[in-house]
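Only a single protein chain was left out; the remaining protein chains are all shown in position.
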Amino acid sequence: MSRFTPKNPDFAARVRDSFNRQGAMAHIGAELTRIEPGLADIAVSYRPGLGQQHGYFHGGIIGMIADSAAGYAAFSLMPQDASVLTVEYKINLLAPSEGTRLIARGRVIKPGRTLSVCQADVFVERDGQEHSCAMLVSTLMTMTGKSDGLASANKKP
Amino acid sequence: MSRFTPKNPDFAARVRDSFNRQGAMAHIGAELTRIEPGLADIAVSYRPGLGQQHGYFHGGIIGMIADSAAGYAAFSLMPQDASVLTVEYKINLLAPSEGTRLIARGRVIKPGRTLSVCQADVFVERDGQEHSCAMLVSTLMTMTGKSDGLASANKKP
Amino acid sequence: MSRFTPKNPDFAARVRDSFNRQGAMAHIGAELTRIEPGLADIAVSYRPGLGQQHGYFHGGIIGMIADSAAGYAAFSLMPQDASVLTVEYKINLLAPSEGTRLIARGRVIKPGRTLSVCQADVFVERDGQEHSCAMLVSTLMTMTGKSDGLASANKKP
Partner (left out) sequence: MSRFTPKNPDFAARVRDSFNRQGAMAHIGAELTRIEPGLADIAVSYRPGLGQQHGYFHGGIIGMIADSAAGYAAFSLMPQDASVLTVEYKINLLAPSEGTRLIARGRVIKPGRTLSVCQADVFVERDGQEHSCAMLVSTLMTMTGKSDGLASANKKP
């Protein structure tokens, strides 16, 4: 259970709506598999266009879903008239991402009125088990008065 | 002109070959537009699957080409029997990536036998001009005895 | 209890010895308050030379003990003939470090033969309670054949 109370009671619908409007998420076949206050999971199944010649997930795909999972975790706690923007992130690739499915589990470490700090742990499914493969830490900004979700990510005031 | 001397005289062919085998780079339509000792540029033109509803490039696409440009810059200086792996990277999103084409210019800051530090500056073309939109710093590892290029990225020994 | 098995049975004595030889740790009055396989805590009590005019701990002091706590956590799992070196770290300052004592709790996220990834959570004691104030993620390198501990930090092969 989440330890956070959302400011927007319709946070789940809003996150789903924003996710569905992201062309890049659809392009790679990513799904939003969990949304709770301060928590968001994004998963993607392996296909050749997401990989390298060894059949591992590309590091860029890992970064993309980890950044978005962390961003939506932050967005879930924001007021109704706000959108969210990634200020910066850092990712450590911990192990080969060999497997059939990639899951990024984002969570809010520290919510803030202006800035929030989030973490995403990324796992790859292999032989029926989840293996840790990456860890992301990011800083997100609340954009008050701009109600269009993560879509405005990487915009800066 | 580059200030580095490559250990592998065939570095350019090797980088191109590795780039061409990356499914994820082809999937997003990225091109390797420059390869010199310690320098690599990757560009991608805008299409809906790379964006958000506002027509900006998605932050994940920016991270993907920036990470790869920095990685290939490092790879260009590595010996013939080595491959390269991204250990970690940090990216700051500096301005909206609104435009028709995205260019990541990677360069080696500090080459090392085991670890190299690289930077990639990312620009977006808009109204015929390049505008800075992101900055990445990454740590890359030389994997000796594994001659398959960036393809093994995010593998860890 | 730690989930790691140390390669060096004398790891605790070795970490303490290395810590005691660090001039900078003594200079700020830092103490090593815990050492277990993959875990290390460093604490420091407030004094004017560690602060700002508001009586908060300086961000540099926070970074210093967090980096060292993460580094010693990694060092505790390394073989007897190795030393440890900080490759890079990222720190997020989460809240004001107002209080009487600062504690950095370092732990290994992913140990590796060559590279290890660690995290340090930093807390400040105020009104008898610990408050989270910073979070660090770092990459550490095992320097085989150099048995002098963290003292060689920021050296690069």
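As written, the chain order gives the labels A, B and C, with residue 1 at the start of each chain.
The criterion applied here is as follows: a residue touches a chain if its C-beta (ideal position, glycine included) is under 8 Å from a C-beta of that chain, and two chains touch if they have at least 3 such contacts.
In this text the structure is predicted, and so the values were computed from the model without any measurement.
Of the candidate positions C:Gly60, C:Gly128 or C:Gly145, contact with the unshown chain belongs to C:Gly60. On the side of chain A, touch with the chain left out of the figure occurs at residues 87-88, 90, 110, 112-115, 117, 139, 141, 156-157. Chain C residues in contact with the hidden partner, per the touch definition given at the top, are 21-24, 26-28, 48-54, 56-65, 67-68, 85-97, 133-134, 148, 150-156.
Although one chain is not shown, part of chain B still touches it, namely residues 90, 92, 94-95, 109-110, 117, 132, 135, 137, 139.
Note that in this section only the chains that are shown with their structure count from here on.
Annotation: the chain A:chain C pair of sequence copies touches via predominantly the same residues, more than half of the used numbers being shared. A straight line joining the Cα centres of chain A and chain B is 22 Å long. Spacing of chain B relative to chain C, judged by their CA centroids, is 32 angstrom. Taking each chain's centre as the mean of its C-alpha atoms, chain A lies 29 Å from chain C.
Each of the following residues of chain B touches two or more other chains: 87-88, 90, 156.
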